[in-house]
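One chain of protein is taken out of this complex; the other chains stay put.
Per-chain numbering from 1; labels A, B, C and D assigned in written order.
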Amino acid sequence: MSTLILVREKLHINKENALGYILLIPSIVIFAVFTFWPLFYTVYLSFFDWNMISPSKEFVGLRNYFDVLTDPRTYQILGNTFLYIVLLLVINCVVPYIFAFVIDVVLTRLKGFYKSAMFLPAFISLVVGSILFTWILNPVSGPLAIIFGWVGLEIPNWTKTEGWIIVVLSIITSWKVFGYNFILLYASINGISREIIENARMDNIPLWRIFLQIILPMSSATGIYVFIITIVQSLQYVFTPVKVVSQGGPDYASSNLIYHAYHEAFVVFRTGHSATISIITMALFLLLLFLEFKFVERRIYYEN
Amino acid sequence: MKINRTAEVTWHIIFFAAVILLIFPIVYALGMSFKPLEDAYNNVLNIVPFQSTLENYITLFDTLPVLRITLNTFVIATVATIFKVVTAFLAAYAFVYFDFRGKNILYFVLISTIFIPFTVTMIPNYLIVSEMGLLDTVWGVILPQLADAVGIFLIRQSMKNIPLSLIEVARLDNTGHWKIMKDIVLPLVRPAVTSIGIWFFISTWNEFVWPVLIMKTTDNYTLPLALQMFISVEGGTNFTVAMAVSVVTMIVPLALYLTFQKYIIGTFTSSGIK
Amino acid sequence: STGNGEKTVIEYWHVNAETQGGKTVTQLVEDFNQQSDTVEVVAKYNPDMYKGLMQNLQAEAAAGNSPAVVQVGWSFLNYFSDNFHYVSPQTVIDEHFPDDKTFLQDKFLPNVMDLAKNGDGEQVGIPYSLSSPVLYINRDLLREAGLDENGPKTWEEVKEFSEVIKEKTGKYGFYMQEPADNWATQALLESNGARFITDGKATFASDEGIEAYQLLRDMVVEDETALHIGWDQGIQSFIDGSVAMAYTTIAQRSNIQSNAQFDAAAVRSPGWEGKDVRLPAGGAMLSITAEEEDQQKAAWEFMRYLYSVESMAEWTKGTGYVPPRNDVAEAENGLKTFLEENEMMSAAIEQMDGVVPWASFPGDSGLEAEQLLLDLRDQILGGSISVEEGLKSTEEEINELLQ
Amino acid sequence: MKKEIQFEHVKKSYGDTEVVKDLNFTIKEGERLILLGPSGCGKSTILRMIAGLENITDGNLYMNGEKMNHVPSGLRNVSMVFQNYALYPHMTVKQNIVYGLKVQKLPKQEMENRLNSVMEILQLRGLEDRLPKSLSGGQRQRVALARATVKRSDFFLLDEPLSNLDAQLRESARKELVKIHEMFNQTIVYVTHDQIEAMTFADRIALMYNGELQMLDTPDNVYHRPANVFTAKFIGSPSANILEADYRNGWVHTGNQAFEVNDSWKEHMNKQSFDDILFGIRPEHLELSTSPMSNGLEGRIKYIENLGKSCSIYLEADGQEMIAVSENGSWKQGQSVYVRPQSDRIHFFNKATEKSLGHPAERTETNQTIEERRVLV
Partner (left out) sequence: MKKEIQFEHVKKSYGDTEVVKDLNFTIKEGERLILLGPSGCGKSTILRMIAGLENITDGNLYMNGEKMNHVPSGLRNVSMVFQNYALYPHMTVKQNIVYGLKVQKLPKQEMENRLNSVMEILQLRGLEDRLPKSLSGGQRQRVALARATVKRSDFFLLDEPLSNLDAQLRESARKELVKIHEMFNQTIVYVTHDQIEAMTFADRIALMYNGELQMLDTPDNVYHRPANVFTAKFIGSPSANILEADYRNGWVHTGNQAFEVNDSWKEHMNKQSFDDILFGIRPEHLELSTSPMSNGLEGRIKYIENLGKSCSIYLEADGQEMIAVSENGSWKQGQSVYVRPQSDRIHFFNKATEKSLGHPAERTETNQTIEERRVLV
């Protein structure tokens, strides 16, 4: 009883905000069980050398961290991850942002058509997308190669070429999420008061400025969501095409941090390493998120 | 709002190109699902099959209890979606409209989970699900997928853009929180809720890594697992049947989308907040 | 099949996609369940081949559960036996089925049974599917290029053929499968006299090994007569006639046979001038992972059913694998007619005497070692490292790991 | 090139509802036109059409003599104060004001000058770095006004730019607007509900009702020579008295009473008699007395409204309601009083069409230039 009161004191629970806590309970329970517990377990595992089944776990302290951080491969993969992020940010954040702006603000016709059509691929699984693109982009036999062949062009052997593989895998991922991000941004831009845009148009402000200086800041609440989610996508969703198409190859050229963690855990069964990579990945992106909260959040425009 | 004609035409060309790029693979998949495999290999350019055949679908329906599997998938996707959207909405509401200690930290912690690699949670969650005796059950597939902070994130962003005065008016009327949620906040964040709902639905619908682990019997399969059954590097993938599965997999979300398209797309344009 | 509650229910984990015998598995399991009063088998398909199965098994084991019978790919033999709980089939037979005491001895050739023995010589399971690499050829293209339509016999010829084909038809000459394993590479290298593993150490960087790999590399990098792409895409390109020859598993037979619109044939795996062909066995064994006695008993009952002549024959027809039992091919109730109708199979069956175990690096780091070789393949065929340097340094690295 | 705005059969519909009906008029170069009319009559819509923010459903709009129907708003050289301000919510007050200028690449010095002067005039000093959401209603409105004025475009559209300001500030803002106007001679279209504003600021007033133009004339004429009943009643507060009457031989009969008009009216009415006309007189043009007057009507005070410097007297005369105003507060409810319409300030309207029957003195507007009309406000 007294502890209950103590907890209430500590958490500052009163009649007005008690409901706030109550509303959070379902989320907290679920996350505690299915995310935080596993997370602690993983942190724990990162100090062991283990393959998850053998009865003996060897405590190795920080050696896994040392191994991972001294492995040049880690940095190659970090570089790949970064490349994925940059590519996806361009294809999946910048481009749909511009598209959404132009379609909503600039165009008068075919808006509905574009909206529906671009959204369509969102319904297909990335596995299917990966298979399809592997087929369509087959550098020798695919339809695209054949058409290119007519005009004497060759498709690069992307599955086995460093750089290209990341580009193509990013395209596959984008194909699925592009429309979704587009629709989100569209909704957000569409919510901006027309009169504000009209005022800018009346001042003969060039479209690119309207976009950068009015639309972007005013839709930044959704914008930042799409931005962060795109980074997540370049980590997590890229996984499927990597797994289906290239298994991280050639020679890790298409692996990213998550795939690599998967690779370590489920292909070569080095659970400790995998846990370590996961922890490092998380730490890295948490830092990013933290910076976002610290510095970007303040500049996001919220109505309240 | 008008721009000059050439610019407009240029934009239309760009958008058409984009649409073609985005739609082509779908059309191609559709075409392929009606081709004999032989045709698929040898006539890659004809998107519409020379000789269309239903054989791929027949094979599929012969091999698997497709309806049953579709129903499983539907139940899983629907339950998960509803649950995720509701919890996310409630949490976002708490974060936006209540002031309590540790709010920002809690929010940050929850949001940061979207960066947790699934490799981290997979095995421990398998242990949990197994411990709960939920292996090979719908709930075993659903439960761990519920921990997804993306919804909280998006809905909160959207809620923060509702002018406070609208909530104030309602509060003056002594409108309870539940009613405010239902009648005012929800309609105003409908674009966010709809889009995250669609996203949840589609991603649970298409999820395969997790169900592969949990589901054992064919009767409990979900559609993406059915797809996996036709993919094999060693024996050669039966692309045309795989595409037939893909088409079947696509059909339900697509049908739902098309049915509610007016509403959904309408939602995205019904702004009016400002 | 009816589950009347008294039947022992066991799980059978397999990797057979619909294109690779999945139907047959379903059929066999169904038939088995029908005729058995005591056992009910539930078959679970594991996508992503043996690796996928191993992953799932890992999770299951971590959760403290286990299926009764699993397919274990040859390359996971050591990893599996080191890390998972299993019982040797003979142990189960000895304990519960005195009648079957000699079943294994009678029905299997010793060299085939040996495939399922781990580094310590323990019988981990029973070979269930065997495959070997064969050379598929596009006879139309060979003819067009004025080449022998029976295909090349040696790797040197493969190289020459490819050059001619490239020159005459503009098509690629050759594609060697590139999955996430070194199966085909092993065949290429060991046939030239190299050995992947000698006394638990990697030894592939011998002169023979280098020579063999060099040939492949030259075709890809120098001559550009061979393709270096993913497996799916390679097969796609062979079937649509863009590549004249493909070196891949016999398991692709039905795919190629039914989809190629040219005169396709399978010929024996090429050797090296004057040397014996050594082909690693592909496929899998069945191993008993059941922990309880009744489960183990049930597992054997099910396995015995799977290894019957009729079942084996069905299995072979459905998968394109070579049967591990010595008497199936000739038996009337076996494959006799089937083989007569499917010429391509004969290449694989004929070369069975050259089959050797799939090199599986021992110890905890075995899988890592395997991975290093895969990375090496990308490096060599991508042209980023010379064959000699690559093989040598990788060998060194692997040996370090294995210590 | 004349900074003129011309409406030619302009119509605007939203779906089925026609909100602007067949508009035909010209706003002259450098003119200060006030758009007046009840809420929802289409004023904002007209501004938006001029600005190019709203498609014209039918008809043509000319500016500078050129057809503008499809010219993008950015090319029309207009600036506008929106009724709901439309401030950029993410920009500070200062940024809001100079943003358009920055884009136009105005020299920094010039920009500063304009900014400073407008900040001063509209009393925005000290708010430079505030975001709109932390401004009061009137402050926001002033920022919107400031933003539009610094642009100094040829056409200046204002949609109730001062509605949230107090009388003093409103007056000074209006004066500044006039100053700016005199410097740059823009064509100004100004929507307001404030009649004082209309009277003091307008060169001409366009009075709208239900999407239709009721009268377009100088404030003086709109006030003194209303073209129809609507105009008479709409302009002036309290509203003009409109009574049913008959006109016979120089005598106006209303109920049982009658009064005689002056000679110029008699001449104007051309010796004709009219049954059933409407007789109009503004409250301020009624003389009020406790004792009977010649040509006066008798009535009874129903109630009195005290407006500070004057009061409105509501009375009943012959069953019809009338309002009079008085500067002294000595009137009592229920009292019997006499009112006399100032003969030169009365109006007659056709009862059916509600159109004016004209006025004796010729309207002066047509032969008066804007400059002559315009008094120094």
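Observations on the structure shown:
The definition used in the following text is that a residue touches a chain if its C-beta (ideal position, glycine included) is under 8 Å from a C-beta of that chain, and two chains touch if they have at least 3 such contacts.
Computed from a predicted model, the values in this text were never measured in an experiment.
Across the complete structure, the visible chains that the omitted chain touches are B, D. Of the listed positions D:N24, D:S136, D:N249 or D:S336, the one in contact with the omitted chain in the full complex is D:S136.
Considering the whole complex, the residue from D:L165, D:I180 or D:M322 that touches the absent chain is D:L165. Annotation: of D:S44, D:T231, D:T254 or D:S326, D:S44 touches the absent chain (contact as defined above). Although one chain is not drawn, the whole complex shows that of D:F7, D:Y88 or D:F234 it is D:F234 that touches it. Touching residues on subunit B toward the chain that is not drawn are 163, 165-166, 168-176, 179, 183-184, 187-188, 270, 272-274.
Mapped onto subunit D, contacts with the missing chain fall at residues 14, 36-40, 43-44, 83-84, 134-139, 141-142, 159-160, 163-171, 193, 195-196, 199-200, 219-220, 223, 233-239, 282, 284, 303-309, 327, 333, 375-377.
The criterion applied here is as follows: only the chains that are shown with their structure count from here on.
The chain with its Cα centre farthest from the Cα centre of subunit D is C. The leading chain pair by number of C-beta pairs in contact is A-B. Subunit B has its Cα centroid 15 Å from the Cα centroid of subunit A. The set of subunit C residues that touch two or more partner chains comprises 58, 62, 232, 236, 240. Chain contacts: subunit B has residues 1-3, 44, 122-123, 208, 228, 231, 237 touching two or more partner chains.
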